[in-house]
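Showing chain A:
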Amino acid sequence: MRGLLDLWTYAAVCAGLFFFIAGTVGILRLPDTLTRLHALTKADNLGVGLVVLGLLPQTADALAALKLVAIWAMVLLSSATVSQLIGRAARAEEPPR
Partner candidate 1 sequence: MTSAGGELLVLALLLPVAGVLLAFLLGGRWAARITLLALALGLVLTGLLGVRLFASAAPLTYALGGWAPPLGILLRFDGLSLALLATAMVVLSAIALYARAEFAVPAGARETRASFVFWTLLLGVWAGLTVVVLASDLFTLYVALELLTFAAVPLVSLEGRADTLRAALRYLLYALAGSVLYLVGCALLFGAYGTLDIGLLAQRAQADPATLLACALMTAGLLAKTALFPLHIWLPPAHAGAPAAASALLSALVVKGSFFIVLRLWLEALPAVVTPAAAQVPAALGAVAIFFGSAVALRQARLKPMIAYSTVAQLGYLFIMLPLVLGATALGQSTATALAGGMLQLASHATAKAAMFMAAGLIYAGLGHDRVADLGGVARSLPLTVWAFALAGVALIGLPPSGGFLAKWLLVSAALATGQWWWVLALAGGGLLTAAYVARVLMVALSSAGPAPALRAPVARSRQWVVLGLALLSTLLGLLAWVPLAVVPLGAAGAR
Partner candidate 2 sequence: MTTTTIYGLLGALLVGVGLYGLIVHPRPLRKILSFNVLGSGVFLLFGVVARRGAAAGFGGDPIPQAFVITGMVVAFAATALAVALLLRLAEVGGATELDEPPPAEDRAA
Partner candidate 3 sequence: MALVLDAGMALCLLALALFALTARASYSAVAGFVAYGLLVALAWVRLAAADVALTEAAIGSGLTGALLLGAAARLRASESTTVAWPSAARRAAAALLSTLVALGLAAVVLWLPQPAPTLAHEAAAGLPSTGLGNPVTGVLMAFRGVDTFLEKVVLVLAMVGVWSLAADERWGGRPGLRHEADPNGVLAFFARLVIPLGLVIGLYVFWVGADHPGGAFAGGTVVASMWLLAMMTRLADTPPIERRALRLALVVGPALFLLVGLAGLAFGGGFLAYPEAYAKPIILAIEVAMTLTVAVTMALLLAGPPLRSADGQ
């Protein structure tokens, strides 16, 4: 059982890390703000989410697990809000081509 859970952690954290790296590559390589935003939100939502999911089996108790989920929820919420605002700021700065 333990081994299976650890395997899940390895897999999920690796996947999360992949999205972080993908997000970074996106920010470094993509041409304009809106497309970079696309990359950024992948890191936020999927990267954090997968890492949280991966760490869940490693937590000691239910409260710690709850806190992990709350962190993810918070990141999702702020990411959704902030990317809205970034989009708007981008529209004001660089008019659509």
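Just so we're on the same page, a contact is a pair of C-beta atoms (placed from the backbone, for glycine too) under 8 Å apart; a residue touches a chain by one contact, two chains touch by 3 or more; residues count from 1.
Inclusion criterion for the candidates: all candidates are chains of the complex that A comes from, given by their letters.
Just so you know, these numbers come straight off a predicted model, no measurement behind them.
Asks: Looking at 1, 2 or 3, only one should touch chain A in the complex. Which number is that?
Replies: 3
Asks: Please output the residues of chain A touching candidate 3 within their complex, sorted ascending.
Replies: 70, 73-74, 77-78, 81, 84-85
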